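As you look at this complex, bear in mind that one protein chain is not there, while each of the others sits in place.
Chain nomenclature is as follows: A, B, C and D, assigned in order of appearance, with residue numbering initiated at 1 for each chain independently.
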Amino acid sequence: MQSQSARFLSLFCLIGLWIAASAARGDPSVLPSPVNLLEPFWRELTQGPLLYHLGRTTGRVVLSFLLAMAAGTALGLVMGTRPALDKWFDPWLVVFLNLPALVLIVLCYLWIGLNETAAIAAVVLNKIPNVAALVREGARALSPDLKAMATVYRMRPSTYLRHVVLPQMGPVLTGAARSGIAVIWKIVLVVEFLGRSNGIGFQIHLYFQLFDVPMVLVYSFSFIALMLLVEALMLQPAERRATAWRRA
Amino acid sequence: MQSQSARFLSLFCLIGLWIAASAARGDPSVLPSPVNLLEPFWRELTQGPLLYHLGRTTGRVVLSFLLAMAAGTALGLVMGTRPALDKWFDPWLVVFLNLPALVLIVLCYLWIGLNETAAIAAVVLNKIPNVAALVREGARALSPDLKAMATVYRMRPSTYLRHVVLPQMGPVLTGAARSGIAVIWKIVLVVEFLGRSNGIGFQIHLYFQLFDVPMVLVYSFSFIALMLLVEALMLQPAERRATAWRRA
Amino acid sequence: ETTVRAAVLKTGTVNWELDTIQRAGLDKANGFELTLQPYADNGATRVALEGGQADVMVADWLWVAVQRAAGKDYVFLPYSTAVGAIVVPKDSPAKSLSDLKGKKIGIAGGPLDKSWLILRAYAKKEYGMDLAGETEQVYGAPPLIFKSALDGETDAAINFWHFLAKMKAAGMRELVSVGTASVALGLDPDIPLLGYVFKESYLADHPDVLKGFYQASRGAKELLASDDSAWEALRPMMNAKTDAEFTQLKTDYLAGVPKAGPVNEDGAATFFKLMADYGGEKLVGDTGALPAGLFAKVE
Amino acid sequence: MIRADIRSKSFGPLQVLKNIRFEVKQGECLAILGPSGVGKSTLLRLVAGIDKGFEGSIQRPERIAFVFQEPTLLPWRSAIDNLLLVHEGLSREAAQAMLVRTGIADKADVYPGQMSLGQQRRLALARAFVGQPELLILDEPFVSLDDTTADQMLDLTADLLRDVRPAALLVTHDKREADRLATRMLQLSGKPASLGPVPQTFSGGRAYQSGRK
Partner (left out) sequence: MIRADIRSKSFGPLQVLKNIRFEVKQGECLAILGPSGVGKSTLLRLVAGIDKGFEGSIQRPERIAFVFQEPTLLPWRSAIDNLLLVHEGLSREAAQAMLVRTGIADKADVYPGQMSLGQQRRLALARAFVGQPELLILDEPFVSLDDTTADQMLDLTADLLRDVRPAALLVTHDKREADRLATRMLQLSGKPASLGPVPQTFSGGRAYQSGRK
């Protein structure tokens, strides 16, 4: 497909820029060229623990993402459509929205213990208010005309949600999902380096302590590569299908 | 106003919950009661450096927020309305969206130097892709009918942007702004503890290393309190004005 | 007069020494002016030195050795020999490392922590035990390791020394000190693990700084060893909640003061090799050998 | 059968409706005429139960069909899905048959945005007719249609009224449409508006004289 080849070309340009920048800088310990990352990447992949850590991190990201999106969407929908409840929960939302990730993570570890539950809870609690804040805005903008139509024709609530509400929330939800995964993965990194014994975040911190920039980049980009794949193979096709009506 | 009193009541409930939880836990070094935070808070405020650090952090948050929102909105608008450019920049967006904050911050510090410019650059670069991803979704959903109308009547581009595009982007933009400030402040915290000698993030990390949970909370909540004020005095009235037409 | 900008961890114990230098005017007396740049994280101090925003920082010599092997012109000036220990709760039945089989150990600083590596070598030598394989490790930030050890979530803990001091003050018991383990492994316990790090290029531009800084550092150490009132001045920044903590911190600090004079380079090389065996390439880089010129020439 | 007793309906300070009382029995069709902006759509929304903020009471049956003044379709679902999703249990065949009767059978699988406005309006009619409404509300349903198509739609509506015998409410500016479908006609007028008999000056003749319709 033409769009896929454009993606590749554009990625190559980005890599080209990077190579140029790295050559200009001339200090591979601070700004290594991507070419120099290939060999350590390959080593970590085939002999090293990269796949293991990537797996752990991905597992945490996926689980937290699903939990946070589900809870955040529900909360946002309720707050966006019920002004009375919104008034009540809005201050809570602001508080949790602005509670620093670090603080929440540390508190979770302290209260729940230094374990996986605490890690996931920390990420989910961090992300829910974010999703909710976005979804709430989308819910506030729901078309009153379509709602009237659905009321008059007594549409089933589940049908209404799926076929009337969700498509209207499309932009907000895909936006929240896309920036959501990114934010979640960033929080997972912090969670991992503060109190887990595996995962990309753990490795990045390890190499950061050793001041080994190339390895830090190898681990960062292994997840980014995964996300590029997910984006190209899942998110974009799904989005294309969901917004087909707009381009028709 | 009635809405304001609901806010207060709801905040009191939250604090009540907290007091109850803290009493149930019975370990003030891990979950201190808010009552016990008042005295250290007052001390830090009047004799301590709280105001100074809060000022530095707020300055960074505001500056980064303005830069990131401006650049992210522009980028998102372009990407959302020009599919050709979107194809090109989308992979870049995914890369920067998923570049860990930690990594980006460290790289900025290494490349630009351990100074304020690097700090702001790190935050802005972290946040731009987030805003852009959201705005792009909103831009994709812009009404083609209104665009046709604006084209036919030869509306000035600036008028079109301000009076046709912006109001349609309202939900996405307020969502991005609200969760944006929150995310930015979280990144600023990391930026501060990784390479600044002042700011709330610096203080929080300091007290975290000293295992002084009450002080960590005092500093966290001083910013949250500020955000609650901003929310009640600026964001909400602005939003009310911008969405008055919807409730009319 | 030269200004020496020191990037320090705000909570680090190095501040005690640097503060004493400033307070006693030891910097001016030795021909430089010391300014402090406090940061909240170790990483920040490293970035500061690398990026040229600071002239000196504190790091452990293994790390410096690896950086030097990788081509950085870092040199190392001893500051402290203080090392960690592994502690267990007061009522723990454990008498030696071998009793930790199947137990959970909390480790601050990650799998490459020096104390942890030395203890692994020691367990191997003394008990033929693979400490890493036969126990479960929980890595975490020092305060979290501190807390979970006190709560009994872990059966033993290895932490940075000022947290160890607090843990001991809170009633935990030292199972083995890393000093003991080093001696048993035939290592020179006087090899300073922590030190000031300068760039050679900076020292070349400011030839008098190294000597002056060394004199000032020694001066401060002597003052702290001999004068209790110097400690009283430091007490506010030591964050000691009780007198017991204060005394423990003071004792442990003084115990970590290295001998004056040059570093035993052969001993260091042996040490480096041992670390290479356990930490692997990750820790010591791909050279495996101690790079020349690591230790600053003083005296 | 519906029984409406609206004492007052206001938007903020603006009172739009006042003292409106009427009944429509099963099989009856009440046409409501009135100038633009008088409050016809508002009245229909009250009757349908969309707008609950008024003084008075309204009895209405459960199964309602409403042809809004604008098509009000789901732009992200195909034409036929716009019928199927709204009417649970409707068979695809029945839906397709109704599309045939409204003359948009070839548009079954396209999105509303790909249809002309007249086709969208017919889809909205199809959506209303395909159920078995006990109450049928039509807000100017036949505008934007050419004469031939409008006639077909009128016939279709007449058929439905005869077969299903719902209580029906029809808002129109077109006296001829009212003549054709309605069993009774009322005029909404005044500020705030109330219902009255259709005045003579507003009978068909005037429309012809004015050069319009």
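Definition applied: a contact is a pair of C-beta atoms (placed from the backbone, for glycine too) under 8 Å apart; a residue touches a chain by one contact, two chains touch by 3 or more.
Computed from a predicted structure; not experimentally measured.
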Hey, which of B:Ala24, B:Ala84 or B:Ala248 is the one touching the hidden chain?
-> B:Ala248
Who touches the missing chain here, B:Leu14, B:Leu45, B:Val78 or B:Met155?
-> B:Met155
Hidden-chain contact residue, picked from the options D:Met98, D:Leu145 or D:Leu186 = D:Leu145
Absent-chain interface residues of chain B come out as 145-146, 148-156, 159, 163-164, 167, 170, 242, 245-246, 248
Hidden partner sits against chain D at residues 11, 33-42, 69-70, 104, 114-119, 122, 140, 143-151, 154, 173-174, 176-177, 179-180, 206-207, 210-213
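By our rule, only the chains that are shown with their structure count from here on.
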Provide the C-alpha centroid distance between chain A and chain C, rounded to the nearest whole angstrom.
-> 38
Per the C-alpha means, the centres of chain A and chain D lie apart by a whole-Å value of 47
Contacts with 2+ other chains: residues of chain A = 30, 106, 110, 170, 193, 205, 208, 246
Where chain C touches two or more other chains simultaneously, the residues are 43, 50, 141, 143, 147
